[in-house]
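All protein chains of the complex are present and in place, except for one that has been dropped.
Letters A, B and C mark the chains in the order given here, with residues in each chain numbered from 1 onward.
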Amino acid sequence: MSFRNIDIPVDETSRAILKELEKFTTGVMRPAGIELDACSAPADVFADTSPMWGVFAAFRALDLHLVDISEDLGGFGQMDGVTGVLAAERLGYADAGLAIGLTAASAPFRLAAQLNTPAMGDLARQFCEDRQGAMIGCRAIFPWQKNLDNMLLAHEDGDGYLISGQLPGVVNAAIATHGAFDVSLASRDQSKSRGLAVIPLDDPNISREIPETVSSQRSFPRGTLRFADVRVPRECVVSEKDVPLNDINISFVIGLNRFLAAVYAGLAGAALDEALAYAKKRVQGGVPIFEHRNIRLQLFNMFKMAEAARAAVQRLAAGHDQQGMSQTWLHTVAARSLAAETASHVTSEAIQIFGGYGLAREFPLEKFFRDARLGLVEDGISEDLAIDAMLQV
Amino acid sequence: MSFRNIDIPVDETSRAILKELEKFTTGVMRPAGIELDACSAPADVFADTSPMWGVFAAFRALDLHLVDISEDLGGFGQMDGVTGVLAAERLGYADAGLAIGLTAASAPFRLAAQLNTPAMGDLARQFCEDRQGAMIGCRAIFPWQKNLDNMLLAHEDGDGYLISGQLPGVVNAAIATHGAFDVSLASRDQSKSRGLAVIPLDDPNISREIPETVSSQRSFPRGTLRFADVRVPRECVVSEKDVPLNDINISFVIGLNRFLAAVYAGLAGAALDEALAYAKKRVQGGVPIFEHRNIRLQLFNMFKMAEAARAAVQRLAAGHDQQGMSQTWLHTVAARSLAAETASHVTSEAIQIFGGYGLAREFPLEKFFRDARLGLVEDGISEDLAIDAMLQV
Amino acid sequence: MGYLDLGVKMGRKLTALQETAREFGREVARPAGIALDRLNDPADVIEEKSVLWDVFRGFRERGLHRLMLPAAFGGTMGKLPSMATALLAEQLGYADGGLAISLMVSGMPFSFAMMSSHAEIRNWARDYAEDTRGEMIGCWAITEPDHGTDWIMGVSKAGSDPRLAPGLTAVKKGSEYIVNGWKAAWVSNGTIATHAVLHVGLDDSLGVHGSGIALCPLDLPGISRGKPLNKVGQRALNQGEIIFDEVKLPEKYMLIHIPGVFGANPFGHAFLGAANSTMGATFAGLAWAVLDESLDFVRTTSREGVLLADREDIKIRMFRMFARVEASRLLARQAADHFLAMSAGPVSSVMNRFKATYWTVGKSLHAYLNAYEKYAFVRNLAERFDNPEKPHKLTEWGKYGVASKITATETAYDVAGEAVRIFGDEAFSPQRPIEKMLRDARASMIEDGVNDGLALATYESI
Partner (left out) sequence: MGYLDLGVKMGRKLTALQETAREFGREVARPAGIALDRLNDPADVIEEKSVLWDVFRGFRERGLHRLMLPAAFGGTMGKLPSMATALLAEQLGYADGGLAISLMVSGMPFSFAMMSSHAEIRNWARDYAEDTRGEMIGCWAITEPDHGTDWIMGVSKAGSDPRLAPGLTAVKKGSEYIVNGWKAAWVSNGTIATHAVLHVGLDDSLGVHGSGIALCPLDLPGISRGKPLNKVGQRALNQGEIIFDEVKLPEKYMLIHIPGVFGANPFGHAFLGAANSTMGATFAGLAWAVLDESLDFVRTTSREGVLLADREDIKIRMFRMFARVEASRLLARQAADHFLAMSAGPVSSVMNRFKATYWTVGKSLHAYLNAYEKYAFVRNLAERFDNPEKPHKLTEWGKYGVASKITATETAYDVAGEAVRIFGDEAFSPQRPIEKMLRDARASMIEDGVNDGLALATYESI
């Protein structure tokens, strides 16, 4: 990514981490993303021979999937927030779909580490020890959703729960071995409470579906999980009656949305770089189009927006580091909304700079453009989150 | 200003400075700005009895006018960049016109301190010692302007120069005792070169004019300076042949535009705060309008933009601090353009939240709205700066 | 190099009207508007020697005020194609947005007067037609300090919420109404008007729907005015509060004396649409003026030795300004015309020559209102107008008037903002009307209803 000269500085260790990461994002992730996007059927992305597996393996070799899991449990420990968003930007620069998938893969284990009951602690430790990439997580957690009827239902049954219901649009649905989900806990007396289930997904009563057509983030399609009375042990489920679930969930989605903001800011940067390079090369009217004032103005406005999105998310991280996350939900929603809008706008403008070539599959821009849109609505529609988050002002 | 919880942190000394400053911006500057805006004639702002003088005196008591002048010369020394923009935001929050005037008043002396020739050093020292506020500066420096014919002309004559020409739209034109200006130096052999003049303005051949009608930043109107063969001593003028003038000028305008960006981000914040407070109070359709989803969405979008502008300028400062200013012109132009657009947009949206009251002079919003527009064009039209700055990519 | 009148048959009459309006705008209204904008105290705008009165007189002397009156009362309505009103509003807005409002709203009580069942009041229309000295000035007294958007919500079902009921009320006492309350500072012509279309609360329990309409001479005892409003834009337009303190209003002045008749029904939509389509045409005219000023500027101004019009960025921005202005102008014209054309046609252009027509209109309206109150079947009949499955053509149309207003005012605001950026410092020079046009456009997005409020109220009829 160009224009890094005023990024908020990080220490030498972090710079080394980012450098290693960049070898992966440039050398492995971007080309794999383009290849996966071109699969004839979305489900092919998850075939045994798919390059997707190589991406997962190479990413795990960097140990960044263990970030935010405490060292006691074998994790990486905390990473400073600025390094975190700079890393996420680079992932988004390479491929938004894969970026989100790679990170979602750690989600249930990070939550397990945080809950750290004996069973959950074990699960997290297992994940840290998994050098084969055999454990892959997925998640569906929406703390702003108040209606318990919209969640998976977990019926108390024997010494465990029976889970039923379905979850559409789940990242890693095709390949996840474990998941962390909002559940509506129905106890024997029919009273309902909110819960969080961190469960294995190897039960035959779980089915998975990948849509036949996918346009946005085709390199890593989401899918639907269906649960038909899936039995899970009691220790896999916690209730808001026993733990401060709301705090845990909010802190989880703050982290997730900050990550998404950085991913989409990175995607905007990717489109900007392509457009700039093209504008200096492409001749029209006898000169490179970069010579035309209107083209430079258009590029400047793309630059301005992309850098504003990056600034918003970097500042969010810099502020977090000092002051804790709890009061930043509104700013986080704003940063994610800004970044997703910016990615949608800048990828579209970049296509416009490319002209007809921008529309063609041969160039990466049209993929960037398709990928960006999901950012406005995934894990909560921006506007709905915003209208809700404003209530805290 | 609300929403400061994720501002980039500064040290305790800076926090104390900002707190003192805020007493001034809230208690003195904002009310004076509103009063000045209501003067029947723009020139009244500069009358002997005008509250404007009190604003200058109170500001100087904070010693912030001596920032960036080295301690050797009696100045404040360097201030860290983040504190600088946080201070500028607060000034802009109070009154954009005055904010710019107060700061322009130091400009020629800061430049003199930087040039630090014997004569220039003396001038800077004099300024630092001036506890009466007798010395007030103004400036007109546009390094992107390549055409020497558009500048003041300084003819070599005897052991000095004769300066002629006119400068429209000069901040502090009515009251400045000294000025720093681009000049086109015409030596005896008719060759021309670029120069910088830092000169006293007490010559009777200098005339000043304040327009009869002013709309934007009426609290502190700009004016025109006219020079009719004004004789200045040789030591007041430096040539690009003798000093690296371009570097000095670029660094000056980078500082200026960063300051302007922060001022307009602050102005956007001021409008946002008014709109939020009003929305919670104003009843329409039987409930406070804040209860309406569309109003919260509108407020959120204002919040998102205002905070993005603040993030862009804060990151600019954080980056600067570590890495020096020289490579940041493009980002600076972008931050200023973003901030000025944001101020224009957010002040207008705030009026819309207020409805009819937003249009009325009784409320500060319509003043904020008028004040914001100048930010898009003053000291260089945003788009023109942008199209030029892009060439460096 | 020129604009087309897409979708308009510009005959001799329309061309002549447009030329008269253009000349009036260029010679009288534009320069007056600029001069009045500069006055720091809005009281100076309406003082005796103010150029404002030249504007009123100039407008009336050219007979332009007669366009909204039928021939029976000395007007020219029906003698010109229905597009005439939009073209006039457009030219007035081109000259000065604020004065355009002042001049157009000035005739409103007198147009309404024709529907009165009292000959005395109907004859106000004739008096107005003949008043070339600007002695009769109308206003639309609807908006209140605590009820702005609430009034607009009146066209939707939400308008029946009692919390939305007007603050200014009229209570019947014998043959008079006792009126108390106040109308907000945003009433255009508020401190100079001699007559008002006055919206009064008759039955709080019905919310906005419980209001009636009076045609009120403003010299009745107990009526006072606020100070002229000091405001950001349209400073040439006088606005101010009208305060009613135990005003005794004879019942003949009450045009709509039965509450609940209008509201979430086709007439409400038509009323809202009509007011807004005139706003649309007016501010499409302002947008057009910005375009012309900008074209003139870029074609005559050089920077760094290059004519602005020779720069690629400027050309594109100007073309885009052209496209937006023309789209808004087209929508404004067609929306305004569609409504007026509904009631135009050969029959009505004959009918409107006769006073008897208006005797019939006035009596019928009055009889209908009384029947509405008295008979349930009339009320039921009226409700059938309200069928959302098969909406009335007035409801179908109303939303276009609103769409036109939103589009035109926002276009004017956006293009004026864009022009400021192109003009640079010059935009703020007293020699240029550009920054003023921006402020004028700014006000228009709130005038006659905050745009989002209009959208909210009208949404259901899409």
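Observations, loosely collected:
The rule we apply is simple: contacts are C-beta pairs under 8 Å (C-beta built on N, C-alpha and C of every residue); 3 or more make two chains touch, one makes a residue touch a chain.
Everything numeric here is computed off the predicted structure, so don't read it as measured data.
Contact with the omitted chain, checked across A:Ser14, A:Gln145, A:Ser164 or A:Gln327, is made by A:Gln145. Across the interface with the omitted chain, subunit A contributes residues 40-41, 145-147, 150, 168-169, 211-216, 283-286, 294, 298, 344, 348, 351-352, 355-356, 358-362, 366, 369-370, 373-374, 376-378, 381-384, 387. Within the entire complex, the positions of subunit B that touch the omitted partner chain are 292-294, 297. Along subunit C, the points of touch with the absent chain fall at residues 1-2, 4, 6-7, 295, 312, 315-316, 318-320, 322-324, 326-328, 330-331, 334-335, 337-338, 388, 391, 395-397, 399-400, 402-403, 406-407, 452, 455-456, 458-462.
One rule holds in what follows: only the chains that are shown with their structure count from here on.
Ranking every chain by how far its Cα centroid lies from the centroid of subunit C, the top place goes to A. When the C-beta pairs in contact are tallied for B-C and for A-C, the bigger tally goes to B-C. Compare each chain's C-alpha centroid with the centroid of every protein C-alpha atom shown, and the nearest one belongs to B. Work out the mean CA point of subunit B and of subunit C, and you get 42 Å between them.
If you average the Cα atoms of subunit A and of subunit C, the two centres end up 52 Å apart.
The residues of subunit B that reach two or more other chains are 383, 387, listed in rising order. Of all residues in subunit C, those that touch two or more other chains are 313.
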